[in-house]
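Left out: one protein chain. Kept in place: all the others.
Coming up: chain A.
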Amino acid sequence: MRVILLLVALSQAAAFILPRSPLSVHRGSPLAAALYAKTKFKNFEEMLEKFEEPLLVDFYATWCGPCQLMSKELVTVGSTMSGQVKVAKVDTDKYPNLGDKYDVEGLPTCILFKGGKPVHRMIGLLKADQIKAEIAPFL
């Protein structure tokens, strides 16, 4: 259904806490342009709380080839599973602290959040069917 591109200004770093800042959604790549939803949240944690559905977050980078291919697969997942899961993307170059917080060590990494907590992690490029099969047990 909708892939939300997040602009998250995150709070956590190991020893220094920066203040929370407002987050807004941003029209990103041509892929998201047709699919974006404008929603305002205070920060990533708040967004996790507010979403009742499970949230599948794709951690990516613009320079990462497999990430671009993964985006396309996620659009399929989002559209065929709308109502069951929402799909969102985080640019780890823009928000490195988020990547650090969720221990993202390779790209792409997809984390399924339920009730604000990470419940499943997939690393590397997967096809839409594989992604759906992996997250199904958690929904």
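A few remarks follow.
The working rule: contacts are C-beta pairs under 8 Å (C-beta built on N, C-alpha and C of every residue); 3 or more make two chains touch, one makes a residue touch a chain; residues count from 1.
As a working rule, contacts and distances are computed from a predicted model.
Between the names "Sodium/hydrogen exchanger", "Nuclear pore complex protein Nup85", "Thioredoxin reductase" or "Sorting nexin-4", the one given in UniProt for the chain missing from this structure view is "Thioredoxin reductase".
Set against the missing chain, the residues A:47, A:61 or A:85 yield one that touches it, A:61. Within the set A:43, A:71 or A:92, the residue that contacts the chain not displayed is A:92. Interface with the hidden chain, as seen from chain A, comprises residues 14-16, 61-65, 92-93, 96, 99-100, 103-105, 107.
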